Structures are given as C-alpha cells and as structure tokens.
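Shown here: the complex without one of its protein chains, the others still in place.
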Amino acid sequence: MDMIQPATGGNGTRAIGPVILDLSHISLAFGGVKALTDISFNVREHEIRAIIGPNGAGKSSMLNVINGVYRPQQGEIALRGQARRNMDCHAAAKAGIARTFQNIALFKGMTVLDNIMTGRNLKMRSNFLMQALYWGPARREEIAHREKAEQIIDFLEIQAIRKTPVGRLPYGLQKRVELGRALAAEPDILLLDEPMAGMNVEEKQDMCRFILDVNDQLGTTIVLIEHDMGVVMDISDRVVVLDYGRKIADGTPDEVRSNEEVIRAYLGAGH
Amino acid sequence: MLYREAGQFKTSYQSDNQIFPIRQDRTAMFALLAVAALAVPLFASPYLLSAILIPFLIFALAALGLNILTGYCGQLSLGTAAFMAVGAYAAFNFVARVPGMPLLVAFILGGLCAAAVGIVFGLPSLRVRGFYLAASTLATQFFVVWCLTKIPYLTNYSSSGVVTVQKMQIFGYSFDSPNSKYVLVLAIVAVMALLAKNMIRSNVGRSWMAVRDMDVAAEVIGFRPLRTKLLAFAVSSFYCGVAGALYAFAYLGTVEPEAYNLDLSFRILFMIIIGGVGSVLGSFLGAAFIVLLPVFLNIAGHGLGLPTSFASNLELMVFGALIIFFLIVEPHGLARLWQVGKEKLRLWPFPH
Partner (left out) sequence: MNFFFEVLIGGLLSGIMYALVAIGFVLIYKASGVFNFAQGAMVFFAALTCVGIVDKFGVSMWLAIPLTIVVMVALGLAIEKVVLRPLVNQPEITLFMATIGLAFFIEGLAQLLWGSQVHKLELPIEDVPIGFLMERFNIIVSQFDVTAAAICAVLVTALALLFSKTKVGRALRAVADDHQAALAVGIPLQRIWAIVWSVAGLVALVAGLLWGARNGVQFALTFIALKALPVLILGGFTSVPGAIVGGLIIGASEKLAEVYLGPMVGGGIEGWFPYVLALLFLLVRPEGLFGEKVIRRI
C-alpha cells in the first residue's frame, strides 16, 4: 500500500462501501454507573462517522468498547461480518483498528519520530536478538519502517520537530503527532477522540485537511468524536448522537441537525 | 568552533540512525576506545587497573543492566545484586562441573541463569507497579541470596560457604595479571554496551519505553506489556548476571553471598540515578562517580587526619546528599549535564 501523498487535488470522494463495523445492543456499566445502554449502530467502509453528544454521554466509552479497552457486559461487535465480542485491545490493533485519545496518550519520554515508529510495532518481524546485533534483516527492517514513518511526518508537516521529545511540544502539535502514530499502523479503521480539542481555527483547518486526506487517499474508515458542530456537519457522512449513554439519533448530518430531541439535548436552536 | 556540525548532512536513514551521528563524536569515541584498549594496559599502574578501572567497568555493566529495567522500562528494582549473585554462582558451577567449559560460554550461561531468575521474579510486574514492585524486588534480593547460602551444592560443598574461583583461561591463555584481566573485562563490557545500545534504538527499546511511559496506550498500539516487561527483566538480569560473574572472577577472586547484599543493589541504583536514568552513557558516568567518590573521600580524610570511620560515614552522607541534589537539580543525572555541556560546546566561543 502506497503511503500518503500530500494533497494536490485528490481523486474525489471515495465510494462508501459495505458495513465494516456493526455494534448491536451494547451495554456497558462500571459498578453502578451505566455508561452505555443498548446502543446499536454500524459504520460503513470508507465513511467518516461522527459520534456527538453532551459531556458524559458515553462517547469515549463507546470508542473504548470498539477498540477493546472495555468489554461490554452485553451486546455484540462484528468486524467485517465476524463476531469479535471478546476482543482485547491487542487483538483490535491487529485487526486494523487504531485510535487517538482525548487526553493525549503519547510516550512523553520519546521523540516524535520514535513515537511514530512505535505505531509500526505490529509490522515488525525481527526479534530482540537480531535487533541487538543490528545487522542484516533487523537493520533493513528498521530503515524500511523509518521510511514509512518519514512519509507520515511529511504528510503531517512536522519535519522540523521530528527529533524533539514529545513532552516539550505544544498541545496542538502533540495531537498531530498522536494522529501520526495512529496512521503509522496503516489502520483500516481510525478512531479519533476529539482530535481538534483545544486547537485554534488554523490548527483545526489543518487537522480537518489531514483527516479528509487520510479518508480520501487511503480509504481509511474514520470514527470521530467531536464537539465542533461546524466540523462535524462539514466532513462527516453520517452522525450518531448519544445522550446519557443512549443513542438518540442516527443519520446524515442534515437529518440529525433537524432532529428535535437532538436539538433539545445538545445542539440548541441555533444550528 | 571545534564542535560544529555544519557540513555534516545525512543522506540516508541508515546514516541518520547511527549511534554517533556527529563526526566529532565518532572520532572521540574511537580515540577513547583506542586509549582504553591500548594505552591504558601498557601504562597504567596495577592499582589503577585492579582497584579502579576493573570495578568501574564491572559496575558500569551492572548499572547498564539496571538501567534497561528501571531506566528504559520503568520497573524499579532493588534486587540487582541478587541477579549478579546468580550469574556468579552459576558461572562458577559451570566451570567447576563441566570439564573443558570455555570461560566465555560459562559467563553467558551464568547470565542466562540470571535471566531465568529474572523472568520468574519479574512476573509480579504484571499486577504490581511503582514502589510496590520495588518492595517485591526486595523479596528477590533476600530470598535468592538466602538460597545461594543454603544450598551446599552451589558452593561445591565448601565448608565456609566461600569459594575461590578458578583462574580465567581462554584457549590456554591465563588471565592472571591486572592488565590482561582489564583487557578481557573491557572487551566484554564494550561488546555488551554496543548490543544494549542497538536494542535500545530498535523496536525492543521503543517497546520498553512505551510501556514505561504509558502502558495502556502501549497495549492499544499492539505492544504486549507483560512480554515487554519480562523481556526487560530477562535482558537486564542477563547483564547483571554477567557483571556478577565478572565481579567474582575478575575482581574479588571469590564467590561469597556477602558480596551481593542489599547495599550493592542500592549502590547500583545510585549509579543510575546520579549517572542518568535511561542512558547508556549515564550508566558509565554513574559507575565512575560511585567508584571514585570513596577514593577521593579517603584521600581527603587522610589528608585532614580524620579516622577512617569518619570517612565511611561521610561517604554515606555524601551519597545521600548527592542523590537528593541530583533529583532536585538535574533528575536526568550526569548524562544530561554532559549533553548540556556538549550543546554549549557547539556554540563555543559564542554565548548563544
């Protein structure tokens, strides 16, 4: 698979494919607290699916369920038609799901380049002994993956900071690096948890551009939690709305925008 | 002026990935190795070799082992000396019981035994972290050393519990003099340091650092935290085991449980704190510091006419105070100070 080229007039919108992720009747509780109650929706291949809702609605928990971090007490997850209910996060990563986190989960002790290289982990074959010798196959593999990582760095326009320890970067750049780390795994499904939180207008535009390019040129399916309604309405194909752990709407941005319950719970009359 | 990188462009990822990308660093390293390998054994006094350089190298190796576990993988361990002991006893037994056992193979096997013990005592790291893990490594330290004292088989049924080790021989050549011992130890330590550096800059090293920094995120990316931690324990214990074997064969000349007590574990921990946690260079700097400090204090004490007990208590106080000092002022230790120094050197003679 060719890695991403910088956007110079892509080849138009991708055709949206069949259902790639199907969640049915998911319920998740922590002790007495019900985070998610009977949620069902699906995600089609190559689409951009947004999950919106007020704070505490369960959006991050939903992503955590998809990604295998939490196991739901009830409900089924089907990935490409195969039931994957007891998937742990390692299995999810191997199945081609990558994600970013709301509170940035980068490895603060490593540089930008190293962080992105960690995303290549599942694609590396050599064992630690070969790496200790750093000779032959291990060295070639390291160089090859370095090249892929550099393509992502070029795409995200972070060349200047590639050797900077991540802990020293401003928030917006850290979010970009986290996106890079997720992209490094060449995922089929990319889960983004508030990728634009805390960014100014220009940074948001850049991030939108990256997300659209990834979806456009690589065909990556994107599931996105976001609070900025402008962004959500502009770039998503379909939207799911959660409130107090329940699904209250599911459809295209236009359909959701005019849904009364959604307006009452979340949007307000302005949108 | 001397240390500029201007003009040194990297045109391939391979050259960018070098251990010493800056040409001046490479030259300096080769010069240092040349001096260490050729000039020192020819000109240094036996005292310098036996009492300073050999223990420095051995402790640097142990500190490197601990740095892999604690510095790069974030698993705090107070059981370093126990792993060294396993390596020493195992190496001794292999040489004693297997006729014709080559010395280096015995060291490697000793390291592997230590690695096995390390994996067993590293299993709690799945459920336990932070200083709970440190407390459980104390169990390792006390239990392992107790085992080594209580099982007569391991000391070849020696009545005193202390054994004299065999001479070190490779292909019939006997490493008797301090000079030859020094060169052997230098070679072993240099090779192992190179292997460590290679691991650290590869995926293995990144997996360790990922687990250290945020193990939940590491798992989400596809690392397996338990395997990663156990590998860190294994490799770290291997290094400590070889260091322990060298400690017995090339320095003490005996194998005794007292030499591998909790105090040694703490000394090595101090080496990596002062030298720089998570740094290969730091392991060496820290070891040098801890080896040289008592010497200086002794000289100072004699110079001022103070009793030796004063010097040893002062040593404790200075260690303690330095640990606190470094943690406050420069938590990344001497290695960071070195880096900062190099940065300043780049600009020299300009201020910024």
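For reference, chains read A and B in written order, and residue numbers begin at 1 within each chain.
We take it that a residue touches a chain if its C-beta (ideal position, glycine included) is under 8 Å from a C-beta of that chain, and two chains touch if they have at least 3 such contacts.
Source: prediction; values computed, not measured.
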In the whole complex, of A:36, A:52 or A:69, the residue touching the missing chain would be A:69
Among B:30, B:131 or B:348, contact with the omitted chain is made only by B:131
Against the hidden chain, subunit B presents residues 76, 124, 127-128, 130-132, 134-136, 138-139, 142-143, 146, 149-150, 216, 262, 266, 269-270, 273, 309-310, 313-324, 327-328, 331
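We take it that only the chains that are shown with their structure count from here on.
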For the pair subunit A and subunit B, the C-alpha centroid-to-centroid distance in angstrom is 41
Counting only contacts in the complex, subunit A reaches subunit B at residues 67, 69, 89-90, 92-94, 98-99, 101, 105-110, 114, 117-122, 124, 126, 128, 131-134, 138-139, 142-143, 146-147, 150, 181, 185
Within their complex, subunit B touches subunit A through residues 12-14, 17, 195-196, 198-199, 201-204, 206-207, 209-210, 212-214, 216-224, 231, 235, 278
